[in-house]
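Our next item is chain A:
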Amino acid sequence: MNIVPQLILNSIIAGSIIAFLAVSFNLIYGATRFFNMAHGTIAIFGGYIAFFFFKTLGWNMYLSAILGILAAGLLGYIFDRIIYLPLRKRKASGMIMLVASIGVFTALQSLIQIFFTSEFQTLSDISVHDRLYTIFGATITQTQIYILIMAFIVAICLIIFLKYTIFGKAVKAISDDEEVAKIVGINTNKIIGLSFFIGSGIAAIGGIAVGFDTGLNPTMGMKLLLHGISAAIIGGVGSVYGAFIGAFVLTFVANFSIFWISGEWQEAVAFVLLIIFLIFRPRGIIKR
Partner candidate 1 sequence: MKNDKNIIEVKNLVKHFGGVYAVNDLSLKIPRGEVVSIIGPNGSGKSTLVNLLSGMVEINSGVVILNDAEKLKKIKSYEIQDLSITRTFQEVRLFEQMTVIDNLLVVLTNRSVFGSFFEVHKKYHLEEVERMLQRVGLEAKKNQLAKNLSYGQRKLLEIARALLMKTEIYLFDEPFAGLFHAMIKTVSGIIKDLRKEGKTVILIEHNMDLIRELSDYVFVMDEGSLLAEGEPDSVLKKKSVIEAYLGK
Partner candidate 2 sequence: MTKKIVAGVLMLAVVFVAGCSVFGTSDDAVSKPKIAVILPFTGDAGSYGEMTKQGIEIAAKEFGYAGEVIYEDSKCDPKDSVNAMTKLVSVDKVQAVIGDLCSSATRASYPIAEQYKVVLVSPASTNPDISKDGGYMFRTIPSDSLQGAFGAKLVYDKGYRNLAVLYSNEDYGIGFNTVLKENFEKLGGKVVASEGVERTATDARTQITKIKAANPDAVYFIHNGPSVAAGILRQMSELGLKAFIVGSEGLRGEAILKGAGVSAEGMYVTSVASGTSAFLEQFKTIYTNVEVGPFAAQGYDAFKAIALTIKDGAKTGEEIKEALYKVEFDGGTGHVKFDANGDVPGTYDVFVVKNGKFELVK
C-alpha cells in the first residue's frame, strides 16, 4: 500500500497549522523587526481559552473559537502596550526585545500550566468518530479539512488586506523604516499595536487547530513557534505569501524524510533544512 498519498495529506495538515503561525509571525515581524518568542504560546493561549469555553463551560464550538481568537489578539495587544511599546520608546535594540519576549514566553507558559495542568487537552469531541474521507487510500478527517480551508482563506484575506488597505500599506512602510514612516505621519504605535492584535488572533486560529488535531499542551507553544519561524524564513521573511509556502515546504520535507531516517528525527531535520536554507538562500524563496 503506497504511503505517499498519506504522507502528502499529513504534510498538508501539519503545514496548514504551521501556516497560521508563520503568516502571523511574518506580519508582526514585518511591523516590529524582532523575533517575538512568545508568539507560539499566545497561539496556544487562544486554543486554551477556546477549550475553556467549549469543553469546560460547554458553550457553542464556533463561539468558543471566536472568543479564543479575540482573547489571544487582546493579549498580544496588551503585551505590546505594556512591554514592547516602552521598549521602542527607549530605542531598545531588537535583541533586547527578543530577550523580553523570552521572559513573556516563560511566564505565560507557566501561567497556562497552572490553570490547565500539563496534561493533554483536546478540543475534539471524542465521543463520536470524526467523519473520514479517503483519497487515493489516504485518510483525512472532516476537522482537518476545515483547518485546511481555514488556512487558505486566512492567508488570502491577509494578503489582500495588506495589499489594498491603508493599514497594509502602513505596515509595509513601517517595516521598511519606522523613522521615515513616523515622519510621513503614520501613527506607528497604533499600527504596530493593531498588527499585534491581528497577528496574535491569526496565530490563535493555529492554536485552536492544534487543539482539534493533536491536542493542547502548555509546553508546545515554543515548538510550534520555531516551526513557524523556520517556515517564515524559508518562505521569505516579511512576506505573508512566502511564509505560507514556507510552511508547506517545511512539513513536506520533514514528513518525507521518514523514507531515510526514522520518525523521531523529524524535529532535527526541520532545523537542518532551515540552516541549509539560511546558508544558501538567506532571503528565502520569495525575494522581497
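The candidates were selected such that all candidates are chains of the complex that A comes from, given by their letters.
Everything that follows uses one rule, which is that a residue touches a chain if its C-beta (ideal position, glycine included) is under 8 Å from a C-beta of that chain, and two chains touch if they have at least 3 such contacts; residues count from 1.
All figures in this text were calculated on a predicted structure; none of them were measured in a lab.
In the assembled complex, chain A touches candidate 2, while the other choices in 1 or 2 stay out of touch. Partner candidate 2 is touched in their complex by these residues of chain A: 1-3, 6-7, 10, 13-14, 118-120, 122, 124, 126-130, 132, 134, 139, 141, 144, 214-215, 217, 255, 258, 262-264, 266.
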